[in-house]
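This report concerns only the one structure given below.
Every protein chain of the complex appears in place save one, which is left out.
We call the chains A and B, going by the order they appear; numbering starts again at 1 in every chain.
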Amino acid sequence: MTKYIYMDNAATTPVKKEVFDEMLPFFSEQYGNPSSVYSLANASKMAVEKARERVAIAIGADKKEIFFTAGGSESDNWAIKGIAYSQKKKGNHIITTKIEHHGILHTCQYLEKQGFEVTYLDVDEDGIVDLEQLRASIKDTTILISIMFANNEIGTIQPIKEIGKIAKENDVLFHTDAVQAMGHVKIDVNDLNIDLLSMSAHKIYGPKGVGALYIRRGVKIDPLISGGAQERNKRAGTENVPGIVGLGKAVEIAYENMEDSNKKLINLRDSLIKKIEDNIDYIRLNGHRTERLPGNVNFSFEFIEGESLLLSLDMVGIAASSGSACTSGSLDPSHVLLSIGLPHEIAHGSLRLSLGDFNTEDEIDYVVDKLVTIVDRLRQMSPLYDRIKGEN
Amino acid sequence: MTKYIYMDNAATTPVKKEVFDEMLPFFSEQYGNPSSVYSLANASKMAVEKARERVAIAIGADKKEIFFTAGGSESDNWAIKGIAYSQKKKGNHIITTKIEHHGILHTCQYLEKQGFEVTYLDVDEDGIVDLEQLRASIKDTTILISIMFANNEIGTIQPIKEIGKIAKENDVLFHTDAVQAMGHVKIDVNDLNIDLLSMSAHKIYGPKGVGALYIRRGVKIDPLISGGAQERNKRAGTENVPGIVGLGKAVEIAYENMEDSNKKLINLRDSLIKKIEDNIDYIRLNGHRTERLPGNVNFSFEFIEGESLLLSLDMVGIAASSGSACTSGSLDPSHVLLSIGLPHEIAHGSLRLSLGDFNTEDEIDYVVDKLVTIVDRLRQMSPLYDRIKGEN
């Protein structure tokens, strides 16, 4: 295999050199525990605070509202469980959507077993949440609305400003999982009325295993991880200093380069979409055509199954995904694709190509070329395709 | 300052070169998400499984019983809350000790607010838990015993085998926080009847922000972080691949070198203890004299206060600690020192010098030399010391 084309940037990204360079000193030289009082610890302490500031600036928050975690899943769990347990005297009702990441969905399902009530909002065929249904779902016992900023599978971006407004009007806290949106969408937590926001470093060229939760000042939340006094007593554990430094730098780069990077990604994305649509039939673009993440392309190819598509692509040096990576061990079709109304058999044949800063137009052409051949080969093997051909 | 002497290895340690070298490729080259199906992900997947095996071997467990976390605090929280919530139909009583790390204590206190009942066992003046009290505390509703393997402040090692036996006889699950014991004590989870065990990489020359929880096969536990299917569906979140690789290597090195390293550390430790005792009066060695961690030295110096001692040491290039790093922001005297019976004023004047693989006998001499001068200087300033001298 001469080259390897990585088009799974929504699953994870490589750590950028500039990011890694900033992390490097904190492994073996500046290894002081930020909570310690001696001078060796100063560098780590300052590095953590600098990262906090960088993250805060990117989303229009205050430094004191940023809390570092071990990633998007921890942030999601903390936001949902932390608010649920701390506000349970006020109410036990949570509103979310059917297309959330499992970090939210499984946490909500867990809370249902603990006596909480959860409303899972529908989305339309483009994956956009129904604002009327949201309004109608709010009741006296509603303590939290959690709606993702942008979907990891189909890339659809939600009308977050309207949702924030509805939450505020009804005096309900609003959490958004912005793991996929970070670095691609301008976010001002005040302008958007966001009370809690999850992010993860490894989706934006930072390291795996570190993320953050923005918690608006004054919001009462139980800790998920109790113990030492780190993170203003809200999240215990010796700080992952190199990781936090990496998150800070990755966020800074992402927001500095956002315009250029988005422009490039949107060009590539639309070119990839067009070329696939021009060359392959019996397909469907999943997600909203314009309200979508700059790097997200998601198609269903009828009559074929996603895993065989992925394996075939891998064999010609293309890394892609069907559904979300963390469930690719599972054989159920994506809950997101079912929620936008795809029948099971079509949901099974879906492919996500997620573009990143390192992809090129040449790669797009190579991928389309291979995809045409592979889809054709798999369809020739498919008993479902036969039938269609027979009918025509 | 010509040299810097680091004697706070119980707070954290630098990442060893061999450890870092194994981590390095997983930041920017082998960055595949282990859950993905394409070949780029194989290296990460295999690296995570190799680390799991290394950790399992070190404690006599099976690979499938090791679950990676973001550190000791997460492991502790998961063990306690996960067992509490999953077994709450069986009972609501938890037994722990007064000298646990805050990762355990604060979690237990949190659970008390949620309706659980917690017994905090006393320890004797050496910090050893009272086995009779343990036996007497077990009741029908007891679902978990959580007792730390070795204490982070005073270094005392508990009679874990006896505790495991008592837990087993009474059919109660047994968790141990082995964050400080790892790498210094031979651990066989089966021999010791341990059902859950917490560890953290950065205490044994691995990276910060990664740890593991051993969970005996068959033990039912709720997740702390729900979401994707990682870690056999028990702990969600994209795996911190470099961190996990670092933990695996650090554990392997620690257990391969344990005998040599312990021998060296015990020599240094006993030499440091002897030299301090020979040269400074009005002091007290905290913790058990022999049943103690190879690298732990903890003294109370009467008439002086810990922070001024630390600052003075820092000014001559010595990094040490009073109490545990993660609470050094707090001004309360250590709960551990109070539990072994120290009066408040003496608890305040305590110093932990924790030795590691990079310390030398020369450093010991330098530290004792400086310590004599500093303690003397601070005592000269102390109104309490005056009084004593007056009495003599």
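Following the convention adopted for this analysis, contacts are C-beta pairs under 8 Å (C-beta built on N, C-alpha and C of every residue); 3 or more make two chains touch, one makes a residue touch a chain.
Simple rule for what comes next: contacts and distances are computed from a predicted model.
UniProt lists the omitted chain of the complex under the protein name "Fe-S cluster assembly scaffold protein NifU" (options: "phosphoenolpyruvate--glycerone phosphotransferase", "Methylaspartate mutase, E subunit", "Molybdopterin synthase catalytic subunit" or "Fe-S cluster assembly scaffold protein NifU"). When the whole complex is considered, the residue among B:S28, B:N42, B:S271 or B:S382 that touches the unshown chain is B:N42. Seen across the whole complex, the unshown chain contacts chain A at 303-308, 311-312, 315, 328-331, 333, 343-345, 348, 380-384, 386.
Convention: only the chains that are shown with their structure count from here on.
Against chain A, the residues of chain B that register as touching in their complex are 4, 6, 8, 11-17, 20, 23, 27-29, 31-33, 35-41, 69-74, 76-77, 85, 101-104, 106-107, 109-110, 114, 200, 202, 207-210, 222-230, 236-243, 307, 310-311, 313-314, 318-321, 324-330.
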